[in-house]
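Incomplete set of chains, arranged as in the complex.
As written, the chain order gives the labels A and B, with residue 1 at the start of each chain.
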Amino acid sequence: WDKLLISNNHKIIELNDAVKKVKNDQQVLDQELEFIATQHKELEESLAPLEKEFVG
Amino acid sequence: ETDTHALYMKKVEGELTELRNRHATASSKILEHKRKLAELSHRILTIIVKQECTRKV
């Protein structure tokens, strides 16, 4: 039983690290999504005058 | 200790649920971005075509 308890302990520590990492990665991913949204907006804004000129 | 483990795992379960939600949100945002890219790409193409026409005239 002790062995199982110790092994559980280890696994939980591992699990904790893994969850932390996944959470962190998700944070980065969310930030990247925000960044992409900004980029798209910028691209759209630079398209506007060109469309006005050429497409009418 | 065993109780602590059980408690901790409850917490992890909650965190996983939250992560899945965030993942779903991120997924739909990505879809949206892809649609936006397609739209922008189409608009740029239209400009290129019109500009070419203008130049030839």
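As a working rule, a contact is a pair of C-beta atoms (placed from the backbone, for glycine too) under 8 Å apart; a residue touches a chain by one contact, two chains touch by 3 or more.
Model, not experiment: these values are computed from the prediction.
A.B. asks: Each distinct protein chain appears once in the view. How many of each does the complete structure file actually contain?
C.D. replies: Each protein chain kind appears in the complete file with these counts: A x2, B x1.
As a convention for this text, only the chains that are shown with their structure count from here on.
A.B. asks: Which whole number of Å gives the spacing of the CA centres of chain A and chain B?
C.D. replies: Each chain reduced to its C-alpha mean, chain A and chain B end up 9 Å apart.
A.B. asks: Spell out the residues on chain B that touch chain A in their complex, using ranges where they run on.
C.D. replies: Listed in rising order, the residues of chain B that touch chain A are 1-2, 5, 8-9, 12, 15-16, 19, 22-23, 26, 29-30, 33, 36-37, 40, 43-44, 46-47, 50-51, 54.
A.B. asks: Within the complex, which stretch of chain A touches chain B?
C.D. replies: Residues in contact with chain B: 5, 8-9, 12, 15-16, 19, 22-23, 26, 29-30, 33, 36-37, 40, 43-44, 47, 50-51, 54-55.
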